[in-house]
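Can you keep this structure in mind? I'll have questions shortly.
All protein chains but one are shown in place.
Order of writing sets the labels: A, B, C, D and E. Residues in every chain begin at 1.
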């Protein structure tokens, strides 16, 4: 595939890694924010070819992982209603809420459907006028335009049996929260290429400056990742801390303005709880008042269940980069993808699952 | 079973038949009106033990057989509608309409259900408030109180997604039509015990007198039937023609007045087409104006399809007693229960089916 | 499938079957490991691999397959699990073979309580053990809700045939005697009694049982058994009509001699059914030379499954291959085959 | 099933399957007579009777069962009919046995167009003929609408095993070579391309085929084949993990050597799938002594179903029984087994 | 195997009476098989009575006395010829209704 396979060249990857080794004079801790990048790093063994002095810290950029239990519990209640067709991306189905997951609700009779696009959910609503179609609208900035557009289309076409349970989260406030944390070890960030492809990267200048932290917009293929790491290390080694774009074929400073406009039309900023991390001010989007008719939480009377804090799972620390998955005592023992204790073990983008699936017994 | 097995005694049956032989001096043609009696006569071989001089003619008393094609075609159209749950007694499902039957509509996706009581249909309507439940209300006077009660209950309980497609028929006008027919050969009638158990038999006096024809109210078990025939032959042999009750344990002169009252509350007399026979004035019941809200024909816009007259099937003649099933050229050849050309080959109470199932190759 | 006691997220295991249980992955393997393997435990069973290899004690074998789709899954006198084992065992036994091995294919509807699946598997294991057959291979598929009905089971079986036997449905000869091993119609009426929309109360239980043992004593008693048949769907009427057609003969029954339980007779009366058309799951029809009939009947009566055995008719010459019953009044009626059932899923 | 031309009531025959077709009566018999019997025609077939009797040319046999619930019933490159025959034939072939006999159990949803059923039966008959197996026993059940999904098929099979072969999933030994017979993932991707809600256009066809012929030439070539496996549900990853676990070893693959069609690779990319987890229906994995590997590979490449065969890895010692793949950058990743599929019903 | 041949009407014995959905119902025993049946048309019915049931409704009560009489006439099978003689003797004039 053009624009994909070129960036997977093994030989060039090794050469890039080797060069990173050569320029690297001290240990550095770099966080890739995006779960897609975590997945790619582990699956392709990028971490294995990097010099030992570079530690990749896996960030909270898996939307499945950071969706709070309270949202999942609401989703479970809605999905169990007989009139509801509950639509979600497949990854969410196995994420544990307080006492169940969507798969179990489906097993007990809930009409839960996996969709591949929010438009599929709108289509279902159009085709099932006597049912209530609820779409679980989660994700980062990459997914927000699609979800916003689905709501906008539903309104334009008066599809009023469609609604969304929104739990959108934003990357820049999360980066700030990590940097503000007293336990922070992160010295540089790979910014998520797809997020920036929508939002641009202008908003990162202020952060790079405020925290004196290099931020490099990075893609997902081995060469893209290694190039992003190379540039990050270059900044670190030379004491720089600015924003750099290592993914220019997809990302521009301004981003996709049409997409941003749709987001602005439908959503508004809001405080958001992040699973394992806690509340981050203004770190999410919710429907604005023009679209509140499509808010599933208004339409269905769902209880807010108190969140049971896990006594074993250290997914919060994993998500903040404080520990690596295999440093959790439950990793690979009580906690496996078959039996995940935390969301980070569910999604293949979750750091725990990525470690388990691709590297649990490998020496690193 | 008490009140059942006593009336099946083989030895006594043979003795009764023998006595009938002894009193019988001439050939007589006796019609049993009711399909249930036809079924019992053929299944038990009553016709085989009667003297040759007695011919049992099988009447139009099978409700499945006489329901006109136009009603079935309406039923098929209703049953094909996606919102409809179409309920019928099982016998009706294989009766051919102009181009289909209910089984085929079911096979193509129609929601057709077999019920064992009209109350089951009311229950379905109660449990499926978003569906339209239509019940095919056919039958003679025996079934009318049940069907009327179902409509009455639906009204009382405001179950407005229930409706009935009514095609009720009455025995006395059919007897008169047979006697009025120029081809008539019937010299005496066994009146249907169950019909009389509801309606009483007072209305038959006038008919017996008008046509000088013996009418004996008769039950369904071998001894009951033979007793009815015996009494009929006695009248015939002695030149009598009055109404007699050979089924007094179930039938009274007045019938069940509570049942009659319910019928009168819900239904009103109407002209009715009989399949294979044609229109008989005032020979049926339809919903009266108090209950017209429950009339499926008003609720659903169904086309009246022109009735295609069969060029082979002689079911009309069979129903009028003009011929016996095996005198039809198609009997057992093009026409079998697997592949019925006429309704009389469908219902096990239909004369053609009864002959086919219990006696097709037996000498008679 | 035990829960780690400290597990902070309860109910990690699935109380109902989910699609992933049929995906061929970890959950499928767990279902096999925790549900089927313990229930079917035997030396041959390989429920995960491609196939099972076996050595047979003979080269003449009988093979049979049946799918079981009965509703409800549990009914008075048995379950789909009992049926699935006994049904195929009986079909094998009707050739005179000794049933040895069964395969089991499950098609499970998403949402089936795992607890029910365990009961079904245990019923199968118990039935197999009782008759001495091994369930040697299995398969599990899970289908979406509304694409199944709880659980369907296919069993296929292998039996080994003695070389001297030639029992088949085309072997009936005029003069042979028709024996039934017990009362007729129990299974079908038991199922109907719990059928939604039809339900009635009765003490009638399904006769579901393995006939292999009874067949063994029968073939030990008489070398002149010409036909064996278990009258399941379509009942005695269907089986006899098939035998008559296959053997090119007629069959004459005597209505009065056919054993029918009082309650079964009542239920049939009231449902408008001929008991001869109602399914059995633990009865056999034997057609045997007249010379051996009485001796065979006696042997059968000594077996727990043959206590109510009776001679019910005779094979006759008839160009029309009719099955005819003599009624109480001494007349004859044709015993026809059903067109198609309107009460499906009795097995 | 022909229509009498003078019949005044047209369409007497049923264009769609109705419940009565499964009732065991006249309509069931007609379905067998007009649909299955002609499609499966062979000397042994008795689709109506209780069982079929056979003589086997050997006493060591392989037995296998599988139910097929694929949606849609017809897909690019095949149908449920082809799958049902080839799937069980392949499972038998993976033991090195020669597949001889199949049984076929149908569970049909009321409303299935009879025309589709005929196509399915004909596909089965054609597939059976091609590989030289006989469908010897059958069963048909019809379930109500919303209690099935068009048609499910169980096939169970018997193959005869040469006494000298001991091919099994626990026979892999460190040093052995892992060969795949062709490109990976074709079937799964072909099914997904026609899956509602996911559909995409592609030229990818299912690889559905019988591997019995290929296996025959392989075992003729090398007596040192230790394991054969058809990587169906769960794909190559599942099969290799099972082999590693059963044999108590590890397996090391080389990502770059695994044959994958360009379009399959693209589809997987875009669906977020690992091609090693995607189902195949006409591929086998062979694990063979290193000494015979090249010769075996050459033989395979001469067979139409082995043209793209390739050595993809090696068996190694590993206490964890891991399957590991060497990535393009020379690092290793674990090839895990799937938890459970979220795209069910690919077979 | 068509269940409910729709004209069936079978005798059964009332086991108990109750009310459901504002409708008078009864449990009727048919030779060991018990079914719930609508009793709305037999307001006078008592437990122990026999009724004729059709499509879920009791449509009439069986009169035990008449049943007894009928069975007795079947038992004395000598009566018929005498009766016939008598009737023949009476000739055509008495062509009236039987009580």
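Keep in mind that, in the parts below, a contact is a pair of C-beta atoms (placed from the backbone, for glycine too) under 8 Å apart; a residue touches a chain by one contact, two chains touch by 3 or more.
Just so we're clear, the structure is a prediction, and the values are computed from it rather than from any experiment.
Participant: Which of A:89, A:211 or A:331 touches the chain that is not shown?
Facilitator: In the full complex, the listed residue that touches the missing chain is A:89.
Participant: So which of A:26, A:185 or A:249 would be touching the chain we can't see?
Facilitator: Answer from the full complex: A:249 touches the omitted chain.
Participant: Among A:23, A:264, A:279 or A:329, single out the residue that touches the unshown chain.
Facilitator: A:23
Participant: Which residue, A:1, A:264, A:279 or A:329, contacts the hidden chain when the whole complex is considered?
Facilitator: A:1
Participant: May I ask you to list the residues on subunit D that touch the chain which is not drawn?
Facilitator: 192-193, 198, 200-204, 262-263, 265-267, 269-274, 277-278, 338, 341-343
Participant: Footprint of the hidden chain on subunit A, which residues?
Facilitator: Per the touch rule, subunit A residues meeting the hidden chain are 1-4, 6, 9, 12, 15-16, 19, 22-23, 34-36, 39, 62-64, 89-91, 114, 116-120, 139-140, 142-143, 145-146, 149, 153, 156-157, 194, 197-198, 205, 220, 223, 227, 230, 234, 237-245, 248-252, 256, 258-259, 262, 347-349.
Methods note: only the chains that are shown with their structure count from here on.
Participant: Treat touching chains as neighbours and tell me the shortest step distance from subunit A to subunit B.
Facilitator: The distance in steps between these two chains is 2.
Participant: So which one's got more C-beta contacts, C-E or A-D?
Facilitator: A-D
Participant: So which chain is the furthest away from subunit A, centre to centre on CA atoms?
Facilitator: If we average the C-alpha coordinates per chain, E ends up farthest from subunit A.
Participant: So which chain ends up in the middle if you average the CA atoms?
Facilitator: Taking the mean of C-alpha atoms per chain, the most central one is C.
Participant: I'd like to verify one number: the distance from the centre of subunit B to the centre of subunit E, where each centre is the average of its C-alpha atoms, in whole angstrom.
Facilitator: 19
Participant: Taking the mean of the C-alpha atoms as each chain's centre, how many Å separate subunit A from subunit E?
Facilitator: 77
Participant: How many Å are there between the centre of subunit B and the centre of subunit D, using C-alpha atoms for each centre?
Facilitator: 55
Participant: Identify all positions of subunit B at which a residue touches two or more other chains, and write them in rising order.
Facilitator: 1, 4, 9, 90, 114, 116, 120, 338, 348, in rising order.
Participant: Quick check: what residues of subunit D touch more than one other chain, meaning two or more?
Facilitator: Within subunit D, residues 18-20, 23, 25-27, 339, 342 contact more than one other chain.
Participant: Okay, what are all the chain pairs that touch?
Facilitator: Those chain pairs satisfying the definition are A-C, A-D, B-C, B-D, B-E, C-D, C-E.
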